[in-house]
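Just passing along the structure, written as structure tokens.
Only one protein chain is missing from this complex, and each of the others stays in its spot.
What follows is subunit A.
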Amino acid sequence: MLTKLAFTGIKSRLRDYIVLLFGLMMSSGIFYMFESLATNRAFIKANARQITGANFIFLFGAILLTIITLVYVFYANSFLMSMRRHDYGLFMMLGAKQSKIGQLILIETSVIGTIASLIGTFVGWGLTATLAPFLMSRMIGTKLHHFSALYWPAVWITILLYIVLFLIAGAINRLVLTKTPVLKLLKGDSQPNRPRLKPVSQLLQVIIGLGLLAMGYYAMSHIQTFVLSAIPIGLVTIVLGTYLLFNAVFVWLIIIIKRSNWSNRGLRNFTLSQLSFRIRNYTKILSIVSILVALSLGAITVGIGLQRQVTALSTASNAYTMAIKNPSAETLHEINQLKLATQVTYQQKETKQVIYYRANQIKQHPVQFTGFGPLINSTKRNRLAEPKYRPMTRSQLSKHPEKLMVLQPKAPQKTPRLVSDDAFKKIPVKTQRLMLFRVNNLQADKAGLKRVVASLGNPPVTTIPGSYNVFILGTVLFGGLEFMGFFLGIAFLAMLASCLMFKILSGAASDKGRYEMLNKIGARPAALRSSIAREILVLFVLPAIVGVIHVFFGLQMFKVLMLNPYYQIWLPFTIFFVLYMIYYIITVQLYEHIVLPKLKIDQ
């Protein structure tokens, strides 16, 4: 009987359940995709050379995703409970046993979790099959081998994680519901928490909050001195600082606005009261969301930025695109097809320890280099921004023999030595040719360079000294970062916006009565709608603003890695805000659907 009753309760709110299921499905689908890419052994082995960097990236992504999934399931679950509280309260009032209710809760929660994770994994399989090969091939530039979208270990991990999370959530629900007095279940939280001005404590919170934020930002912008500890320091200080600021400033603002004349018109006062009614409930999630906004926005921005930088980075990494020993006629032919900026061939003789060059030849055609020190330097000359290829003097060369050594295919550890033509002749080994060249534009000659590599023979040569090698590695790594930044950023965004959405919708059930009352005393439907839209807008915009500020400071960290972390920053921001606004609109729609009285007369 009770089970049947419970089921009727679900049926009457089918739409809300569908929203819940859909969100969970997307979350587990995305999770599966990461998991299958990160852990698929056969696939990784087959593509080992190209993929090691990418694999790490996916694993990292999957861990981050697990953490946010935890948060997400928690909020989705609180939404679920807000829908059911009243029903369960009613059952208990009618005399249902607590143990029976507890059982129902556990069953309901785990059934939803199971359904969501099953469908979600299926969706994830589809996502992986269609999206992954395309994205991966963009990332690493070649076709994938042995790639199958269905990878059972990943399936198990996904389903297990979700079911375990939901079982935990169900157990928590059970505990909370059976401990709550029935009357409270029926009536919900109607106790207002009167917003109070406590100037001293609030001022203190603002000061401490700002201080913590400043510390976090300082650590991030001086990542060279703090190295890895900058990240945990930044995270802790910024999370705490954000929370304190929200707590103090939010309350303050609302009280000030409420006192002003502005709040006297229409439903403004009501909207403000709605906001202040929830302040304490919301400061936590708003701080979390602002951090997540920052993380996902940051991920997208950095991902895109790094990928854009690969060409510049490799061009500046070496004065030569490739160094090839004893090029064959075929290779030379391929090289001649390229648009070359410079080209030189040195004679050399190789013994066990030393490689001999003819000093005369080097003097006539000096080895070029791109300078010393780090590639990116925010204070001194930035080699990445304006790579200059300069000839090395003889004394520079003897001080920095490594500049020549790195150009040696296969034997970079042998010491270079410059000798006279006579001495060179007397060395009793065969003369070799070392050919160095630089193309004008790596990106433009991509295909031609690939043919050069192919001409080097079978089995394919893996590493060729020069900027091309950096280019290839960079494309894989940064392409992976871009992909991950993008994908993770959007997955994060989807989940954080859903968290916020569920949090807001969780309050909708108890708001229903309020909107009915307003309707009864003559508030226009349009006024009700605009009140809802404004209230939710504030809840969406506040964390977004704070998140954007976090990103602007957080990008300082990447000054070590990137030429200009803020380059074309509008692009990721635009993508982000379009998606975010879509979530906002959906939330408003769903909220209105739950809350607005359906009176014939108003249609």
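Points worth noting:
FYI, a residue touches a chain if its C-beta (ideal position, glycine included) is under 8 Å from a C-beta of that chain, and two chains touch if they have at least 3 such contacts; residues count from 1.
To be clear about the criterion, contacts and distances are computed from a predicted model.
Considering only "Antimicrobial peptide ABC transporter ATP-binding protein", "Cytochrome c2", "2-oxoisovalerate dehydrogenase subunit alpha" or "Sulfite reductase (NADPH) hemoprotein beta-component", the record for the omitted chain gives "Antimicrobial peptide ABC transporter ATP-binding protein", by its UniProt protein name. Across A:199, A:428 or A:522, the residue that sits in touch with the chain not pictured is A:522.
When you scan A:446, A:514 or A:593 for touch with the missing chain, the hit is A:514. Looking at A:261, A:353 or A:395, the residue that reaches the missing chain in the full complex is A:261.
Screening A:128, A:221 or A:273 against the full complex identifies A:273 as the residue touching the chain left out.
Along subunit A, the points of touch with the absent chain fall at residues 190-192, 194, 261, 264-270, 273-274, 276-277, 514, 517-527, 599-602.
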